[in-house]
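Missing here: one protein chain of the complex. Every other protein chain is in place.
Showing chain A:
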Amino acid sequence: MDLYQELILEHSKRPQHAGLRDPFEAEVHHVNPTCGDEVTMRVHVEDTPEGPVVRDVSYDALGCSISMASTSILAEETIGHPLAEALQTYEAMKAMLTSKGEDPGDEEVIGDGVALAGVARYPARVKCALLGWMAFTDALHQSGRETTAPETEEGTS
């Protein structure tokens, strides 16, 4: 069925960057109480002259293919990226997933995340796809980082 794009199945079977690693500044545990999906996530953000950079997102997850794939894509799309960019990816993912199918997602911003566009048409599954992202922003918050995306140039004009 259309929901289960090949990319989703691949990510859920072989989650990228899975496992819990050091170093990290914050570790969080998030659950989806309706279905019991769980994720433990650590983030490691380093300050550089160009601003903070996400050095690592490591996780131990148990869940459906949608939540597993979404968390795998999160790690892929944020590790090695400037924090500001990672937060924009988060905002774009959230916008797509909560758009009820209106927003197909921008591959330039969210990469493989576009494979999850179909989830937006199944309200019961949106939480599955957001689980890892909620953990990510919570971990950032707990490590004292800004968790709202800076406005893009378009946004400020």
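Throughout what follows, contacts are C-beta pairs under 8 Å (C-beta built on N, C-alpha and C of every residue); 3 or more make two chains touch, one makes a residue touch a chain; residues count from 1.
The working rule: contacts and distances are computed from a predicted model.
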{"item": "Protein name as given in UniProt for the chain not displayed, \"ATP synthase subunit b\", \"Cysteine desulfurase\", \"ABC transporter permease\" or \"Chemotaxis protein CheA\"", "value": "\"Cysteine desulfurase\""}
{"item": "Among A:L9, A:A26 or A:M134, the residue in touch with the chain that has been omitted", "value": "A:L9"}
{"item": "Candidate in contact with the missing chain, chosen from A:C35, A:A95 or A:M134", "value": "A:C35"}
{"item": "Hidden partner interface residues of chain A, rising order", "value": "1, 3-4, 9, 34-38, 62-66, 122, 125, 128"}
